[in-house]
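There's a structure below that I have some questions on.
With one protein chain withheld, the remaining protein chains of the complex are depicted in position.
As written, the chains take the letters A and B, and residue 1 is the first residue of each chain.
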Amino acid sequence: MKRVFPILSVLTAILLIYALYQALVVAPTEQTMGDVQRIFYYHVPSAWTAFILFFVNFGASILYLIKRRPAADMVALVSAEVGVVFLLVNLVTGPIWARPVWGIWWTWDWRLTSTLVTWLIYVSYLMLRRFSSGGQTPTLAAALAVLGALCIPFVYFSIWFFRTQHPQPVIGGDGSIDPRMMHALLINWLAFACFAFMVCWSRYRLEKLQRDVNQAHAMASLLAPHGSTR
Amino acid sequence: MTNGYLFAAYAATWIIHIAYLGTIVSRYSRMKREIAELKRPDVRS
Partner (left out) sequence: MTAPTGITRVTLLKDLRLEWRSKDAINSMLFFSLLVVVVFSFSFDPTAEESRQIAGGLIWVAFLFAAVVALNQTWAREIRNQVLDAYRVSPAPANSLFMAKTLGNFIFVSVLEALMTPLFIMFYRLRSLGPAWQLLLIAVLGTWALVVNGTFFAAMSLRTRSREIMLPLLLFPISIPALLAMVQATADILNGEGARFWIVLLATYDLVFTTVCLLLFETVLNAE
């Protein structure tokens, strides 16, 4: 089991390099936007991966509310944290792509706005985990995760309607896509999904270790002889 | 010129990911040290 992690890490790195090659070399250059469109191969998979992670968070939170397993709580924490990181990548690459193509860094278009709101919801989840007192954190966080996840469809739907009433340029384009581009996109998605899995695994191991340390601290203060300090 | 933005986007992506991994790695080694210290029998007791 110990050797699986390094082996998978190396495989993931190789896959990422291959995906980069696909994105920068193999995929054809876009007609109107040129090479800068290749940001797409990082921008979109980041969002898709983040949403998979948020879905995992939703599932783990519900599992925790039903079964109260600490492992479920840890998976919820890890998936939310890594999801926030991936969505941050999406939110940063979006404006970097928008600026040369549309001339503006930001616009309150449907996708960007909805993504930003989703990001805010999960950041608030992480803040609750940080600020609440130890014993109740898993339960409160799980409840918030359920509410947050249920909110996401409302976020996307309401902002979509708002934008059909008050249209803005849509960043990220829509419509058909060249099959070679789709191929590169899917490879990058696979690579980033594997990468996300490895990051989650690492974060999970850290969390497990952190909780063991906290427990060891607690035991040490319980067993400490009278008068000794820690 | 557009290649500058492309590079910036890819660089930003990896900077964010590596920074996050960095925090995981540094916290992990700190925890490892702490638990080694805690497991060691306390000399003062």
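Following the convention adopted for this analysis, contacts are C-beta pairs under 8 Å (C-beta built on N, C-alpha and C of every residue); 3 or more make two chains touch, one makes a residue touch a chain.
Note that the structure is predicted; figures quoted are calculated from it, not measured.
S.K.: Would you mind listing the shown chains in contact with the chain that isn't displayed?
M.R.: Hidden chain, whole complex, touched shown chains: A.
S.K.: From the listed residues A:Ile159, A:Ala184, A:Cys200 or A:Val213, report the one that touches the chain absent from this view.
M.R.: Going through A:Ile159, A:Ala184, A:Cys200 or A:Val213 one by one, A:Ile159 is the residue touching the chain not shown.
S.K.: Looking beyond the chains shown, say which of A:Thr107, A:Ser132 or A:Gln210 touches the absent one.
M.R.: A:Ser132
S.K.: So which bits of chain A touch the chain we can't see?
M.R.: 65, 117, 120-121, 123-124, 127-128, 131-133, 135-136, 139-140, 143-144, 146-148, 150-151, 154-155, 157-159, 161-162, 165
The rule is simple: only the chains that are shown with their structure count from here on.
S.K.: Which part of chain B faces chain A closely enough to touch in the complex?
M.R.: Where chain B meets chain A, its residues are 1-3, 5-6, 8-10, 12-13, 16-17, 20-21, 24-25, 27-28, 31-32, 34-35, 38-39, 42, 44-45.
S.K.: For the complex, give me every residue of chain A touching chain B.
M.R.: Listed in rising order, the residues are 20, 33-36, 38-39, 42-43, 46, 82, 85, 88-89, 92-93, 96-97, 99-100, 195, 199, 202-203, 205-206, 209-210, 212-213, 216-217, 220, 224-225, 228.
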